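Let me begin by presenting the structure, written as structure tokens, before commenting on it.
All protein chains but one are shown at their positions in the complex.
Showing chain A:
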């Protein structure tokens, strides 16, 4: 089977400091990969390199494009990369304000990607937006409200709807539950798990919260100081960690 994403020796430096280095892995269609590690371990840097927001200093990120098969998105021309960014890819930011247009209604936020790829029928755009608000448990009568009037959890659910509405083939998420209250986190996780299963999403989820990957990820990558120290099936890594750092990470969670 062709991987959906093939990552080879990605490195990104900030001056002399390592952002991430020597990262390689394959992601297969329908797979959810979790990336865990403490703050500053390079998770966001890696994710942004994969999603085309940062240009890596070395390595290749090959994506299985619809028309031409595996293509390196690092060397691809910017228009093509941006086109992937609003069609085949989706990116869920930790802070909803980075992923939403705060001065545009919920319906407009969800409809933007549809309009970006050519939808020109208002009624159909609105119907699709209403449907997606329902799928992320936002009442239909909030469709014309701006996200500024929403709670943190609702904003995050809106961001997810806005990203999934065009049926992306690969979803990048950076700490999607970070900064939310614990009860709100649980509900969001539930929702995400439902969507992942229902849509058969392929996703890469960055988090420092092991509970998130335990629930969502098929496979796990553990990062420390910009390097991958351990990879494997989620349950295996969490139940029987091999690397000393992973052992520490797992045990410190258990202590909480």
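Going forward, a contact is a pair of C-beta atoms (placed from the backbone, for glycine too) under 8 Å apart; a residue touches a chain by one contact, two chains touch by 3 or more; residues count from 1.
Throughout what follows, contacts and distances are computed from a predicted model.
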(message) Looking at what's absent rather than what's present, what does UniProt name the missing chain, "Alpha-D-ribose 1-methylphosphonate 5-phosphate C-P lyase", "Heme ABC transporter ATP-binding protein", "Porin" or "Thiolase"?
(response) "Alpha-D-ribose 1-methylphosphonate 5-phosphate C-P lyase"
(message) Going by the contact rule already stated, which one of A:108, A:168 or A:226 would touch the omitted chain in the full complex?
(response) A:108
(request) Among A:126, A:142 or A:193, single out the residue that touches the unshown chain. (result) A:126
(message) For review purposes, identify every residue of chain A that touches the missing chain, sorted by number.
(response) 78-79, 82, 86, 101, 103-105, 107-108, 111-113, 115-117, 119-123, 125-126, 143-144
